[in-house]
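In this view, the complex is presented without one of its protein chains, the others remaining in place.
Naming follows writing order (A, B and C), and every chain is counted from residue 1.
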Amino acid sequence: MELFLAITVGGLFAAGFYCLMLHSIVRIALGLVLLGSATNLLIFTINGLQRGFAPLVPEGQEALSPPFADPVPQAFILTAIVINFGLLALLLVLVHRAAQETGTDDTRALRTELKDSKQ
Amino acid sequence: MACCLLVMALCIAFFVPFIAAALAVLITRLFKSWAGWVLALFPAGLAVWFGAQVPAGVQGEVPSLTLPWMPDLGIDFALRLDGLSLLMALLITGLGTLVVIYAGRYLVHHEVLGRFYGWLLLFMGGMLGIVLADNTLLLFVCWEVTTFSSFILIGFEHKEDAARESAQRALLITALGGQSLLVGLLLMGDEVGTLSISGTIATSDAVRDSPRYLAILLLVLGGAFTKSAQMPFHTWLPGAMTAPTPVSAYLHSATMVKAGVFLLARLSPVLGGTPPWETILTLVGTMTMVLGALLALGHTDLKLVLAYATVSVLGALVMLLGQGTAASIQAMVTFLTAHALYKGTLFLVAGSVDHETGTRDVAHLSGLRKRLPMTAAASAAASLSMMGLPPLFGFVGKELIYEACLEGPGGWPLAMGATVGFGGMVAAALRVGVQPFAGKTFRASKPESKVHEAPPAMWVGPALLGAAGLVLGLVPWAIQPLLAMASVDIGGSQAGGLKLTLWHGVTPALGLSVGSLVIGGGLFALRQPVLKGLRALNLSNHGPERFYQASLSGLLKLSSSMTRVLQNGSLHQYIVVTLATFGGLLALAVVLRLGEWPRGVSKYVLSHEVVVLVGILAAAVLAVVSRSALTSILALGALGLAEALLYVFFGAPDLAMTQIVVQTLTVILFALVFSRFPVHPHEHRFRWWTAALPLAVGGLITWIILHVASTPSHTRLADFYATQSVPAGKGLNIVNVILVDFRAFDTLGEATVLATSGLGVYLLFRTRSQRKKRQV
Amino acid sequence: MTPSALLSLPMILCLGAAATGLLTPSRAWPRRWLALMTMVSLSVVGAMLLVTVRREGIQSMQVGGWAAPFGITLVADLLSALLVLVTGVMGLTVVSYSAATLPSSKEAGAYYPLVLVLVGGVCGAFLTGDLFNLFVWIEVMLGASFVLLALEARQEQLEASIKYMSLSLMGSVVLLCAVGLLYGAAGTLNLADLAVTVPGLGTPNLMTAVSMFFLVAFALKAGAFPLFFWLPASYHTPPAAVTTLFSALLTKVGVYALARVFTLVFTQDAQLTSTLLLVMGGLTMVTGVLGAVAQYDMRRLLSFHIISQIGYLIAALGLLTRSALTALIAFLIHYIFAKSALFLVSGATARVTRTYDLHQMGNLYRTQPLLAALFFIPALSLAGVPPFSGFFAKLAVIQAALRAENWIIAGTAVVVGLLTLFSMMKIWREAFWKAPPEDQPQEPTRPLSLGDGVLGPCMAMTLFMVVLGLGAEPLLELADAAAGQLLNPEEYVRAVLGGRP
C-alpha cells in the first residue's frame, strides 16, 4: 500500500505545484490546498500504515495493545489541517480583496512592486 | 611611578581629540568667533606634551601600554610612543593647532561651524590613533575613523554636486584600500600569532618567510597606496580639494595622506627589504612622483596644483621607503617633515588668497604682495623650501634624497627620475607660491582697495609654519635627534647616525639640485605652452579616472539589470524559481546520495483502496486541468472526501471527521470567493512542458517517501501513548489526549494561528466596508 | 521563580497579553500599555533566562510534565536565551515607536495584539526543542505577520501580502514535509532525541535527502538566495514599525532554525550541507547587495540589505567552525539592532519628508541634525565601519573565513561590505546632503528631537550599536560560549534527556 500511496502523494504534489505555476491567484490557493492534502497524506504514510484499529483504548481497559494505527502522525495532521485551513482562509480573503481592487485575480496585475525601481 | 603617570598621560593624550570633538559644538556655540582659539587649546596642549617627551625619547625611553580590549579577536588597546610616533604626533597636533585657529576665522560665518570642528577633531583623533597604536587592528579602527571623517569634511559643502561626488570617490577608493588592508593585517596576524605591532616586528621573519608573504604585502600595499594617493589610486586627492581649504591643508597634505606612508614605514621592518617590496615601492613611487609633477603643471587652480604636487611628494616618499637603505630612510623622514611644513603653509596661503580675493586661479592673480604682506612672506618662505633652495629646510631634505638615490640600488637612473620630479615641483612652487604675489600689476577678481591682509588668525599659522621651515633650515641639528629616532624606528639601528647639515659641499647631489632648479625654471618660463600641451593631453581624464567612472556605472547597470531579472514583480517567476530550487536540491541529494532502488516497500493493496487512490488522483487532475472554476472546486471537495475515506480505512476517525468538515468549509470559501468577481475565462491550457517541473518534484518526493517507508517503522512514541493515555492522560481517545495533553503546546499554537486568521479575515472585511462608508 | 517556569513564560506572557488586549475596550491606551508592559516583562524574563543559562548551563522544561521525547520540550541554551532577550528588547522598541507614530485609531485596533502574537511565536520558535512544535510557532509568527502586513489593505499592501503569503505557505508546506519525513525516518522529533538517535539509524544518505527539505524551508524563511523573493516584494509596504519588527525577527527565525538543525541533527553529511550553505550564503550576500545598489526607495534599499546580511550569517554557518559560529551569533545580534535602527530612522525620515523616495528628499543634514547622526552611525555600522558593532561582527566573520582558508567567502564578505557602504552613502548623499528638489515645497520643519518619541527608539538602537562596538568583548565572549554549546550537543542532550542516553 505504501508504494501506491507514495505515488499518489507525489501526484498530488505535482498537481499542487502545477497550480502554483499558473497565473491566477485563486488557482494558487487551490494549489496550496492540494499541497496541504499531499503533505497530510505524506505524514500519514510515512511511519507505516495499519488497516483498521483506530488508536482508541477500549472502554474499561488501561492500555491499548497492538496492532493499532500510530496516533502521532494523526495528531500532527490534525494540527496541520487546522493551521492550513486558517491561513488559507486568510489568503482567500486577501485574494478577494485584491480582486476587488484590481478587478482580476491574474497575478500579472500585481506589479506595483516595480513602480519605483523603473526610475 | 613616574612611568605609570607617563603611560596614563599617553592614554589621555589618545582620547583628548575625541573629547574635544564631542565638545566642539558646545564650545562653538559658547565662544562664537573665538571658538577656534579655544578649541586650539586641545591640540596645542597635546603638542606641548608630545614635545616634552622628546628628550626622554632620545634617551631611549619608549612609553607603552597594553590593555585587553577584545581578547576574543586578539584586539588590544595598545599604545606605543616611539620616535616615529612622536614625530608624526608632533606634526599632527602642531599643524592641527594652527589649522584649528585658521579655520575659526576662515569659516567664521558658516552655520555649522561647530559640526565642522567636531569632524575635524574627530579626524585628528583618528590620525593620532594611527600613529600611537601598537595593535594592527586598533590602527585599523583609527584608520577608518580618518576615512569617514574625511568623507564628511570633503563633502562639507554638501549641496554642491562636485563636493558630494568627490566625497564619494574619496570614500570608495580609500575604503576599498581599507578593506584590503584589513585582510592583509588579519593574514599577517595569523602568521605571527599576534596583532601587536611591536610583537610582529619582533618576529618579522615569520612573515617574510611565509608562503603568504606576497599576498599580505599586496593587501597591505593596497591600503597604503590608496590612502597615500599613489598611482593609480591618486584620483581621489585632487577631487578632495572641494573641501574647505583648512581641511585640504591638514588632511590632504600634512596628515591623512601621510598615513599610508606612515603605515609603510611602520611595517617596513616586517614587510620590507625583500625584492617584491623594493620593486613595487620604487616603481610605483617614482611613477607617482613624475606623473604627479606633470599633472601639477597642467592646472592653474592653486589648490589643484598643490594637490598634484602633493601626489608627487607622496610618490617620492614611497620610492624612498622602497629603496630601504639607511640613507633613503633618513631622507624620507626629513623630507616628510619638510613637506608637511611647506605644503601646509602653501595650502593655508591659497586659502587666504581665495578668501581675500575671491579666486584661486593663478592666471587671474598677481602683485598681491603689497596688499597681503604677511601672507606673501609666509608664501615666499614655503615656496622656496618647496623648491629646495638653501637655507630652507626643504633644501636639506632634497639633498638627502639625491644622496640616497645615488647611493642606493636605484643609482643614477633613479636620481635622474627624482630630478625630473623635483623640477616639476620647482615649477609648481613658482606658480603657486611666487606668481600670485610677484609682478608689478595687481590682478585679482576684486578691486585693489577691497583686498587687504587676512585677519591675524589666518596669517599666524602660515607665518609660523613658513618660519619653521626657515629656522630648521638654518639650525637643522635642532630637529636632528627626533628625526634620527624616527629613522631608527623604521630602518633599525643601521639607519641611525643621521647627520643634518645645511651645506654639504659641492657634491653630485648639489649638481642634481641645480639641475632640478634649471628644469623647474625652464618649465615655469615655458608655462603657457606647457599648460596648453598638458590640457590638450587631458591626462587626468584617462586611465584610472576612466576606470573609476566605468566601474561605477558598470556596477549600477549590473545592479539594476540584475534586479530587473530577479526581482521583477512577477509572482509566477518567484514561484517557479523557488520550486526549481527545491527540486534542484532534492535532485542533487537523490543523485549524490539516494540513487539506489528503495527496497521492502509494501506493495500489498486492496481493491477498494485502489479505487480511492485513483479517485484522489483523478480529482486532483480534474481540479488542475478544468477550465471551469466550479468543476475545480467540486473536484477539490471530492478529493477531500476520498482523503477522508482513506483515513477511515487506516484507523483515523478523528482525522476523517475533521477532514470532511474542513474540506467542506474550504469548498464553501472558494465558492464564495469565486462568486465575488468575474473570473474571466481562464486562458490556461495544460502544457506538458509547464508540467515537467512539478512532475519532477513530485517524483522526487515520491522517491524519498519510498526510501523512508522502506525503513522499519518506529513505535516508541506510539507505545508510550498507548500505555499512558488512560492512566496518565485520563482519556481513551489517544489522538485527543495527545492534542490536549501530551502535545497540548502544539494545539495552543494552532489555536493562536486560527484566532489570528479569524481576526485577519474580520479586519480585512471591515476595512473594506469602512472605506465604502467613507466614500458614501 | 523556577527556571522551568521561566522557559514557558515568554509565550504565556505574549499570547496571554494578546488575548487580554483583544478583550479590553477598543481604546488606544489600555492596549498600548498592556503591550509595553508585556515587552518589558519579556525583556526581563529574557535577561533572567540568559543569566540562569550562563550560570547554570542549558535549561530545559517538559511542557505538561511529559518526559522527552514524549511531550514537548522547551530548551534554552545561550543562543536561545540571548535571542529571547533581543526579541524582548526589539518588541519594546517597536511598541514604543508604534506608540509615537501610529494613529490612535490603529492603536485601538488589533495592532498590538497581533504584534504580541508575532513576538510570542518568535519566542516559541527560539525556545522549543521539538521540530513539529517549531513548525507550529513559525506558523503562529507567520499568521500574525500576514495580518499585520495586510492590515491597512491598501492595494500595494494587498499585493505584497499575496506574494508574501503564497511563497511563505509554499515554504511551510516544505517544512511540514520535512518534519513528517524526519518523523518517519527517525521516529522522533525531539531535537535532543534526534541528536542521539540519528547517528544510530544507519541511514545517513536518507538523512541527507531529508535535510534538503529543511534547508529549503528554513532558507526560504531566512530569505536566502534564491528563495528570498517574498522579502523585497513585501517589506516596503507596511508602516515603518511593522517593517522594523519583521526585519528584526522573521528572517532570524529561519537562520536560527538552520543553525539548530545543522548543528544538532544533520551533522552526518557536513561536507555536502556545508558546501551548499556556503554557496547559498555567498550568492545571497552578492545578490542582496547588488539589489540594493539600484534602489531609490529607502525601504526597498534597506530590505535588500536584509538579504545581503543574511548571506553573512548563512555563510558563517556553512563554515561550521567555532570561530565562525561565534561570528554568526555576534553578527546576528548586531544586525538585528543595526537594521532596526535604519528602518526606524527611515520611518522618522518619512515623517519629516512625507516620502520614502530618495529623489524627493534632501538637505536633512542641516535641517535634522539628530536624525542625521542617528542614521549615520547605524549606516556605518551596517557597512562594517569601526568602531561600531558591525565592524567587529564582520571582522569575526572575515577572520573565521580566513582561518578556514575559504578565500572566496572572505573576499565576498569584504566586497559586499564595501558595496553596503556605497549604498548607505547613497542614502546619505541623496537624503541628507543634496539640496532638496525644487518642486518640493520647502516647509520650514522643526528638527525632530528626542521629545517627539520617534527618535527615542532610534537612539536606543544606536546606543546599543556604539556600546556593542566599543564594548564588543562581553558579546563576543557570550557568542563564543554559545557557539561552544552549538558545536558540542552533549550538554544540550543531557539537559533535555537527563541521564538517559
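Keep this in mind: contacts are C-beta pairs under 8 Å (C-beta built on N, C-alpha and C of every residue); 3 or more make two chains touch, one makes a residue touch a chain.
Everything that follows uses one rule, which is that contacts and distances are computed from a predicted model.
Entry comment: the absent subunit's protein name, as recorded by UniProt, is "Na+/H+ antiporter subunit B", drawn from "Thioredoxin reductase", "Na+/H+ antiporter subunit B", "Glycine/D-amino acid oxidase-like deaminating enzyme" or "ABC transporter ATP-binding protein". Partner chains of the missing chain, restricted to those shown and counted over the full complex, are A, B, C. When the whole complex is considered, the residue among B:134, B:278 or B:741 that touches the unshown chain is B:741.
Among B:337, B:632 or B:752, only B:752 touches the chain that is left out of the view.
Contact residues of chain C toward the unshown chain are 2, 4-5, 8, 12, 15-16, 18-23, 61-65, 110, 113.
For chain A, the residues touching the absent chain in the complete assembly are 54, 56, 59, 78, 82, 86, 89, 93, 96, 100.
Interface with the hidden chain, as seen from chain B, comprises residues 653-654, 657-658, 661, 665, 669, 672, 676, 728-733, 736-737, 739-741, 744-745, 747-748, 751-752, 754-755, 757-759, 761-762, 764-766, 768-769, 772-773, 776.
To be clear about the criterion, only the chains that are shown with their structure count from here on.
Between the chain pairs A-C and A-B, more C-beta pairs are in contact across A-B.
With centres defined as mean CA coordinates, chain C is found 27 Å away from chain A. Inter-chain spacing, taken between the CA centroids of chain A and chain B, is 49 Å. The set of chain A residues that touch two or more partner chains comprises 16, 20, 25, 28, 42, 45-47, 72, 79, 83, 86-88, 90, 94-95, 97, 107, 110, 112-113, 117. Residue positions of chain C with contacts to 2 or more other chains are 132, 136, 139, 143, 146-147, 150, 153, 162-163, 166, 170, 177, 181, 184-185, 187, 232-233, 294-295.
By the touch criterion given at the top, residues 11, 15, 18-19, 22, 63-64, 66, 69-72, 109-110, 113-114, 117, 120-121, 124, 128, 132-133, 136-137, 139-140, 143-144, 146-147, 150-153, 162-163, 166-167, 170, 174, 177, 181, 184-188, 201, 203-206, 208-213, 215-216, 220, 226-227, 229-230, 232-233, 269, 272, 276, 287, 290-295, 326, 363, 365-366, 369, 380, 385-387, 391-392, 395-396, 398-399, 402-403, 410-411, 414-415, 417-419, 421-422, 425, 429, 432-435, 472-473, 476-477, 480 of chain C touch chain B in their complex.
On the chain B side of its complex with chain C, the touching residues are 68-73, 111-112, 115, 137, 140-141, 144-145, 147-148, 151, 155, 158-159, 161, 164, 167-168, 171-172, 175-176, 179-180, 182-183, 186-187, 190, 555-556, 558-560, 562-563, 566-567, 569, 571, 573-575, 577-579, 581-582, 585-586, 588-590, 592-594, 701, 704-705, 707-709, 711, 713-717, 720-721, 724, 741-746, 748-750, 752-753, 755-757, 759-760, 763-764, 767-768, 771. Residues of chain C touching chain A in their complex: 132, 136, 139, 142-143, 146-147, 150, 153, 155-156, 158-163, 165-166, 169-170, 172-173, 176-177, 179-181, 183-185, 187, 232-233, 294-297, 300, 357, 359.
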